[in-house]
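Just one protein chain is left out here, and the rest sit where they should.
Let's look at chain A:
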Amino acid sequence: MTEQTKDKKVHGVVAEYTDVDSLMAACRRIRDAGYKRTDAFTPFPVHGIDDALGIKPTVLPWIALGAGATGTMIALAMQIWMNGIDYQYIISGKPFISLPAFIPVAFELTILLASFGTFFGMWALNGLPRFSNPIFTNPRFDRATDDTFFLYIDAKDPQFDQAGVERLLGDAGGEQITAVVDDDTPTKIPRFLLTAIVSVIALSMIPALIVAKMRVTTSDKPRFHIFMDMDLSPAKDAQQTSTLFADLRAMRPDVPGTVARGAFDGNLDYLTGIDMEELSMTDAPRAQRLVAAYAQGDDASAQAGGDDASADSGDAAAQTDKTPWLKSNPLDVDMDVVQRGQTQFGIYCATCHGLDGRGNGLVNQRAQRILATAWVPPSNMHDPTLYQDQYPDGKLFSTITNGVRKMAGYASQIEPEDRWAIVAYVRALQKSQNASLDEVPAADRGTIEKEVADVKQQLKEAAEAERQRQEEAAAKAAAEEAEQATEEADADSADDQ
């Protein structure tokens, strides 16, 4: 190795060529002369020059393949883990690990990583970026990216001998043969640039550090909102204005044709079953409570008023019940009302009280059968204490509304009008079990008597038919018995033979 130490280190020798063909010829010539550490610098890729210079193929495709395969594996593992195992979405009963649906992302990541592998692999193999290169010291070399072709032999080549190399390149048609010497321009990044870069990086980390600190510490101040999302509700208070509606009122009237739950039309007698006028004279505070509860309309207050009423209707309080209950049904009771009451009674009451009102509905039957200990048997409607004279219609209405003992109130299920209809039906039911012929209008008595006679006659005939049927059955059984005895006797005699 020839080491020139005159003033600057020589890295190699470079020669210029003006067209591709002379460059290629020179390349072949120095290759054949046995030089290995050679290179050509051209403004565009010259095809065939790798062969002319003896450049070996690159491993880049294998890097790309490896990176691409990594991409596929990462994508599949990621999707299987995220959607198949760690967080399973139920979509139309499809399998959690549904590979066909994972293909697109796997494909994209394969391409992405293969491209990264190719791009960064190529720069790494080329040793770029490299900003300080001794070949750039030659000002003529600026034309290597324009229109001039350079051929270079490195000083590290075992055969390198500066004079010989210069002669060889000249013989191969090279012009402007010069030595490539050390670059004496400073290679360090200027101090101010370095300072600027470092401070920009340092400053850019401040927001991230603030966020990181806020994430791990607690604070008694409200959360810091950049975007409000729905953290603060724009709900309006009473009497405020709103531009959302044409009348600018934030408080909205009821939708036409609807009645809010618990709203009442002022007729509290009808809703409570109590003569409110009399109550306000005898027990003003209670009357006020009831008015307030119903006027407020909310369930809690109505319930409070209701409890008040139902407590009074309890057994213990019954003796001292001073409540001025309505004596009679405010509805105009006719056949329609009673039938409506019958329907509602069948739906809501009969399960416990029984269709006949004797307190032995299916629920009670089952409760008795399983010996339910907490069960309080339903009242028998035919108990004289529940008759109108002792248990006024208003009180019965209040009981249906608010409940009594174990029975829950039915205010929320049954409309007030239907509750009154049930009261009417219960009265009819009680009457049906406890009426005399005298209470029937004289004109209809004949009909009833005839019906009673008919029923008695039918019962008599049914009893007679039953008696006859039993007699016939007995006779038939006797005959069969006799016949069987004869057969057995025949069989016995046959055996004897």
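As a working rule, a contact is a pair of C-beta atoms (placed from the backbone, for glycine too) under 8 Å apart; a residue touches a chain by one contact, two chains touch by 3 or more; residues count from 1.
Heads up, the rule we're going with is that contacts and distances are computed from a predicted model.
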Can you tell which of "Polysulfide reductase, NrfD", "Sodium:proton antiporter", "UvrB/uvrC motif protein" or "Multiple sugar transport system permease protein" UniProt lists for the chain that's not drawn?
-> "Polysulfide reductase, NrfD"
Who touches the missing chain here, A:13, A:64 or A:172?
-> A:64
Identify the residue among A:15, A:30 or A:49 that touches the chain left out of the display.
-> A:49
Interface residues of chain A (partner: the chain not displayed) | 20-21, 39-47, 49-50, 53, 55, 58, 60-61, 64, 68, 78-79, 82-83, 86-87, 89, 91, 94, 98, 101-102, 104-105, 107-109, 111-112, 114-116, 118-119, 121-123, 125-126, 128-133, 135-136, 141-147, 150, 215, 226-227, 229
